[in-house]
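Just below is one structure, and these are the notes that go with it.
All protein chains but one are shown in place.
Each chain carries a letter (A and B) given by its place in the written order, and its residues are counted from 1.
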Amino acid sequence: MKAEGKKRVWADYQKDIADDHFFYVRSCIRQTFFPGSEQFFLHLMRKVLGKDVLENPSHTSCTGIGYHSDIVPLRTIMAVVARHFALMKESGYKNIAISCVTSFGIYTEILETWKHFPRELEQTREDLFKATGREFDIPENVAHTSDIIFKFRDEIAQKAKYRLVNRDTGKPLRGVEHIGCHYAKMFPKHGVGGAEFPRVLSGMIESWGGEIVDYPERRHCCGFGFRQYLVQANRGYSLSNTAKKFESMKPFRPDFVLTNCPGCNMFMDKWQYTIKEMDGTVYGEKGESIPILTYEELAGLVMGYNPWDLGLQLHMVQSEPLFRKMGIEFNPDDKYKTKDGRQMPVPQNLINS
Amino acid sequence: MEDRVLVVGGGAAGMEVAGRLARSGYKVTLTEKESLTGGHIRNWFHLFPDRRDSLEVLSYLENQVDHGNITLLTSTDVEGIETRHGSFLARTADDREIEADAVVLATGFDLFRSERKEEYGYGIYDNVISSADLEIMFRKGEIRRHDGEIPQKIGFVHCVGSRDEKVGNVYCSKLCCVAAVKQAMEVREYLKDAKVFCFYMDIRMGGALYEELYRESQEKYGVNYIRGKVSEIAENINGRLIVKVEDTLAGRPLKMELDMLVLMAGMEMSEGGRKIAEYAGLKTGENRFFAPADHHFGSNRGNLRGVFYAGTCTAPMNITESISHARAAAADVIEYLSNGRR
Partner (left out) sequence: MEKFGFTLLKARFIDYDANDRSIAEFIYSKEPSFRVCIECGCCAATCTTGKYTRFSLRELNILMKRGENSLVRNKIRECMLCGKCTLVCPRGVNTRNVIALAREAYRKEQDNAV
């Protein structure tokens, strides 16, 4: 595989990412299932990089999951998104930082719709004003939060305590990157590096010392698929797509998977557990499963933060094998303790732990 | 008769039209941007449909331009063409001025740059090559994978950069199908035990003896045809290529591992031709080639009096058609100049 060829593709998909003053919109899945990621994003941006990031408590779900499940109509979701833009306008911000790939897809698709169909934009302005009395502006800069981490990846590398290198062998750790369908497949121009050979996550992994695994099903969907998993009887479709990816990556012996999208992270994580329960199949080495990390979690790990503060214990597949490879110091006894040291119940049937 | 004609482009069409005009007594300046004439033919090994060595055609063309009335300027880019009192003044990149009473544009085509079909990974995956790359291997007499191994399973992807709105080319390049058939047969001759697959949307065998060649490829060479356009190429851990294609005749997706994949790059208006169209105000069609004044009886003329077209600068053509089109251009130029420039 020729690296030069990939660099040529990346050159075609350079994205303008704002430098400061972000209006932050959260992800439903992330703040519920692995909230450490968003927590760390805010800490990193504000405390470490010294950026101004605003969260508005009136921000709601983008309703993307409802939209993709045919529950929320297009006109409604356009009004919801417009309301978020109105909150941003009222707070005096012009750069939106979106913490979820589903939302990012919703925002970019709606902005593109308004560009091509100005009547829809006018309709939305009217709908929002009638419903809430609010007015909104189109954001000047739209970035997914991984775009922002990508932008500051080298600053993070400079502050790193650990590198994505196997402590025993000295070799780079092998990372699978998965950007999620709605990050760039709809609009390759809005994704760092485009859709076929994306750069957003691979850039982080390389900057932090790791090596990219390019496996045959790399571009395949994680299996999330909204309708596939919402209806129990359909979940076989979701599960099978995930299995297809893991079977394809297995021979490359990846040390971890880095995800962009909340849904991808959740399903590549939880379906590994499910498949193991069903027929005993695991995709990592030595009978282990492959840890699935968000970009904030990975950034936090290389920067030497306590894995339990990053919330890594909240995944189904535990990341201890990765900690050991990287040489990260961690205390297993603290894993399920509250901040003030009280012991919480310990989950059963944890994978890799 | 002292009429002067400028022919831009020293490929098959340009060489043929220059030779014809020179022998009819015109003073011809033939410019070619490369250091050698011959255009794309120089990069091709064997030609369809009869598998003749391209050097034979090249030597015919070189013979055509070997004439006292022809001034050949190689490594010369024409950077401007202006009309002056019914004649033309062209300027080259090295500031030479060429006066002419008529101009023939034979600026030809560029091969589609296969890396633009990102999903095929040309320039990224080591064993994804273009049809032009394969011809170089034929000329060397050695078909090898990047790692030096002899490939045993080879695929051809038709319509790369043709019939594809995603890359802005809605037209059919017309020759890639038969070129794939020819190359598939040649691969089988070099590598007796190799399995060869052509992935196609339609097999377009419109030229003389093309269909016969296609049949021969199935009957005598065992070339396998799978109807479906390859949607994505990836590499597995052994460096083998995985293609994903819908087998549209079986109505199901198909997956296959291959040692090497050849992308049948289509034809596009040349960059040189595009620049001339821009500065000289020449009309181009939806396909971006020069738009002929009339599709049926004016394919050598455009919208500017005294400017003529020859060959693939107007549409994809094979060598036979390019040469015929060039001869027609020569006849048209002669008529124009001897008929009070009408």
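As a convention for this text, a residue touches a chain if its C-beta (ideal position, glycine included) is under 8 Å from a C-beta of that chain, and two chains touch if they have at least 3 such contacts.
Just so you know, these numbers come straight off a predicted model, no measurement behind them.
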| query | Which one, A:Gln14, A:Ser58 or A:Asn234, makes contact with the chain that was left out? | reply | A:Asn234
| remark: Missing-chain contact among B:Gly25, B:Gly168, B:Gly206 or B:Gly222 belongs to B:Gly222
| Touching the left-out chain: which of A:Val9, A:Ala143, A:Ala243 or A:Val282? | A:Ala243
| Any idea which of B:Arg51, B:Lys140 or B:Lys255 touches the chain not displayed? | B:Lys255
| note | Checked against the full complex, the residue among A:Asn56, A:Thr113, A:Asn166 or A:Thr274 that touches the missing chain is A:Thr274
| request: Tell me where the left-out chain touches subunit B, residue by residue. | output: 203, 215, 218-219, 222, 224-225, 227, 247, 249-250, 252-257
| List the subunit A residues touching the unshown chain? | 232-237, 239-240, 243-244, 274-275, 277-279
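Following the convention adopted for this analysis, only the chains that are shown with their structure count from here on.
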| Approximate Å spacing (C-alpha centroids) for the pair subunit A, subunit B | 46
| message | Show me the residue ranges of subunit A that touch subunit B in the complex, using the header's touch definition. | response | 1-2, 4-6, 8-9, 194-197, 214-219, 251-252
| said: Show me the residue ranges of subunit B that touch subunit A in the complex, using the header's touch definition. | reply: 115, 118-119, 121-126, 232, 234-237, 242
